[in-house]
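Note that one protein chain is taken out, while the other chains of the complex remain in position.
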Amino acid sequence: MTASVAETPMAAPPSRSRAIGVALGSLLLLVLPALATDRYLETATRGLIASLFALAFNLLWRHCRLLSFGHAAYFGAGMFATIHAMRAAEAGSLDLPLPLMPLMGLLAGAVLGLVCGALATIRTGTYFAMITLAISELVHSFGPQFGSLFGGESGLSAMRMPWAGFAFGDARQVYVLVLAWALAGAAALWLFGMTPLGRTAFAVGENETRLRFLGMRTHAVKTATFCASAAASGLAGALLAVANENVDYSIFGGGASAAPVMHTFIGGAGTFLGPVLGAVLLTGFGSIVGQATRLWLLYQGIFFVLVVMLAPGGLAGLVAAGLRRSADGQAAKALRATALVLAGALLVTCAVVFAGETLSEVLSDAYSAARATTGMRFPPVERLGLAYSPLSLPLWAAAAAAFLGGVLLLRRAMRP
Amino acid sequence: MRLGRRSLLSSLPVLAAPGTCRAAAQTNEPLRIATIETLSGPGSGVNRLYSIGTRQGVAMLNAAGGFNGRPIEFREYDAQGTTSVAAERFRAAAADGIHIFVHGGSSAIAGQLIEDLRRHNMRNPARRMIFLNTGAEALELTGEKCNAFHFRLTTNAEIRVRALVAAMRAQGALGSRVVSINQNYSWGRDMEGAITAAAAAGGYEVVERILHDTNRIQDFSPFAARIAAARPSAVITGNWGNDLALLLRAVSAAGLRISFGTCFLDLPGSLSAAGDAAVGYYQAEVFNPIAFGAEGETMMEEYRARAGTFPSTSEVKAVLSMQFLGKALASLPPGTGPDTTRIAAALVAAQLRLPIGEMAIRAEDRQLIQPLVVSHVVKGSRYPIDGTDMGFEPVGVVPGPEAVNPVQASCRLERPA
Partner (left out) sequence: MDYFVISLLNGVVYGLLLFMVSSGLTLVFGMMGVLNFAHGSFYMIGAYAGYAIARVTGFWPAMVLAPVVVALIGAAVERWLLEPVHRHGHAQELLLTFGLVFVIEELAKLLFGPFAVDNPMPAELARPALQVGDIAFPAFKAFIGVVAAAMFAGLFALLRLTRAGLVVRAAVHRPDMVSALGHDVSRVFMLVFALGAGLAGLAGAVAGVFYPVSPNMAHELGVIVFVVVVVGGLGSLPGALVASLLIGLSTTFAVGIDATLGDGLRTLGLAWTMGGIFDVRLSSMSGAIPFFLMLLILLLRPSGLLGERA
């Protein structure tokens, strides 16, 4: 798998604007419990966990150019280990305070990652992707088998035990706990890139053959990186276990493995914080749009495909390019590109949502009932606060024009 | 473990404060009911039906005057097919002041929700919630995990098997050699246990026990060959979805004519996927429009007038659950307000008369006791399913007390204070 230009470390934004961004983001995360209601705090907690998971996944891709399609195995291992530890603490047989529970998930992810990583990193490219997929499918098929380990269909549950005066009963305390661990995990992943191991791993991703020529044991490097990635995934799983106080084997399914892939590449795999952008965006999307329309998965899929096609560097790549331009004194050009992207995205969104919602309405049971009661073949559709005929030619023509125009605008904006 | 939880409770003075319970339930507050169900993504097809049915059921309660002189508020939360999102939505529902939430789609999500309910009620005794389970059948939910505020308004593996065995035996369709084939996870193993346990009462011997991978098998013909090799007189299976359709098709393609007892043949998509292979096979369910007589017919027609289609069994189960809740609500003195502790007590005492018998809750484990209709698949049915010409014709009704399983020893309810 060859790296594209847009994904090389060159794509990072200028360091000053990055520092400002990180500082602002951290500040927002810290004051959030004071601003948000429990409901949004809950979503923010999910966003943090998804962010850490995506960062862990991207460690492998950014350094070693290894795409894993089975990271749910390590995430799930972390969840189960943590729940088991929490249950032991509840029964009084383990004396580990709740804030340290995520260490169990970290450990479980690392151990499983070491074994599976040693196996999977024998190969690279497509073969590697397929091995990770097979391992996670195997783990998934073990899920229903061992009741005492995985708890059967309805899963295992535990309860957060109070510690040092904190009951961990409300969303705020859980959020703070998750935030602390997520920041620590992200910092560790960032520092990994600075270590000699991380540097070597980068070189493995660039040109493994040359490194092997130099006498480097590249398999060991890849295994270690895989292990680190799995450990961080396990930590993310542990945080979810702490937040949910419950786990069942469905976490090993394909959906959990797909999430970090989507998050990373929508956000941008080339920049360190790109996956965070994607994770936060899609978690919010699933939480807000997911409540509004049943078609949110379709929209999310289309969004992913469009990003992969039009912005290979992800959204963070776009932001970075814009910032670099304005730093180079081309602020007007950057502004124009931003306006084009926003206009194009708006047009495409309108077209896709119109088509999706209209079709979904026309094919629904309620519509066939309306058809029977009104006696019309195509009674007007009431969606998006409007009533219109589903066969309206001007509307469909406008939607098609908006879609094509939007895609053209986006393509134009992406051109350097 | 229980000890740990109790000591936890007493160690938290804030949570243990007495007397807040009654005061919090403002009498002028509307009752808020919500479904937490998979409405999008994989599994949404079947699970969504419970939500649609509950919505209709609440609308019917509101048409009859609502609760406490006010309409009942209804909301839907999308669990998106994962327990993790379900947990998030549970907390959203709690924050939105939901009093009663309903879930029927999956035992995995129900397992998450029942634990969330337990912890929520422990941490917030002033804002306890009620879980009406309209379709999750895992035995643990009324066993190890049973909860005084969780009401299983549906069947479980043992109930289904007992009813099937009783009616199939009466029909002479059971014989003496039975094969059990089930999916290899907790539900399938519950089924296998129930089939084995019912052997003495059904007068048969279990000649083959097969557990297979869940939703992974593409070709069931090797299983058909195994079934044939056992020379059974009947097969009982708890399979659902593709695993059921593929099994029935493989058995039919292999030319085996054996009677089948099934649990989920009435789920949308099953009959169309199984095709003619399903004709003559048995099914035990709570509802059948023909068995419900004139009342069943009005129910079907009324529902179609509201929702546009005849209801699936899942939708009817949700509607019946709401009617049962309506009975409980009606028994409360006027002006009570949405006090979930009193509503829970009323649910335990409630009874709903159906054309085939009575629905009532068993106090010990909150399992619903209800009569079951055993039916078989016929062509040219009055209420065809899935756009096929097939439907379910009742062959017998098994009374609730006869069908219900004994209370599981693992269930110890922590009764509300």
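Note that the chains take the letters A and B in the order they are written out, and that residue 1 is the start of every chain.
Heads up, the rule we're going with is that a residue touches a chain if its C-beta (ideal position, glycine included) is under 8 Å from a C-beta of that chain, and two chains touch if they have at least 3 such contacts.
Since we're looking at a predicted model, the values are computed, not measured.
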Would you indicate which residue among B:G238, B:P268, B:G296 or B:P311 is in contact with the undisplayed chain? B:P268
Which residue from B:I52, B:L132, B:L246 or B:L320 sits in contact with the chain not drawn here? B:L246
Can you work out which residue in B:A228, B:L332 or B:A363 touches the chain that's missing from view? B:A228
Sort through A:A91, A:V308, A:L342 or A:L408 and give me the one touching the missing partner chain. A:V308
Sole contact to the chain not displayed, among A:L295, A:A334, A:L347 or A:V381: A:L295
Kindly note down the residues of subunit B that lie in touch with the hidden chain. 42, 44-46, 48, 184, 210-213, 215-219, 221-226, 228-229, 242, 245-246, 249, 253-256, 268-270, 272-273, 275, 386-388
Subunit A, residues in touch with the chain not shown (by the definition above): 1-4, 6, 65, 67, 69, 119, 122-123, 125-127, 129-131, 133-135, 137-138, 141-142, 145-146, 254, 258, 261-262, 265, 295, 297-298, 300-302, 304-305, 308-309, 312, 356, 359-360, 363
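By definition in this document, only the chains that are shown with their structure count from here on.
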Centroid from C-alpha atoms only, then distance subunit A to subunit B, rounded to Å. What do you get? 34
Residues of subunit B touching subunit A in the complex: 1, 3-5, 8, 11-12, 14-15, 39-42, 44, 77-78, 80-85, 87-88, 91-92, 95-96, 107-108, 110-112, 114-116, 119, 123, 136, 138, 140-141, 145, 183-187, 213-214, 216, 304, 307-309
Sites on subunit A touched by subunit B in the complex: 37-39, 42-43, 46, 87, 90-92, 141, 144-145, 147, 152-155, 157, 159, 161-162, 167, 169, 171, 240, 243-248, 250-251, 255-256, 286-287, 290-291, 294-297, 365-370, 372
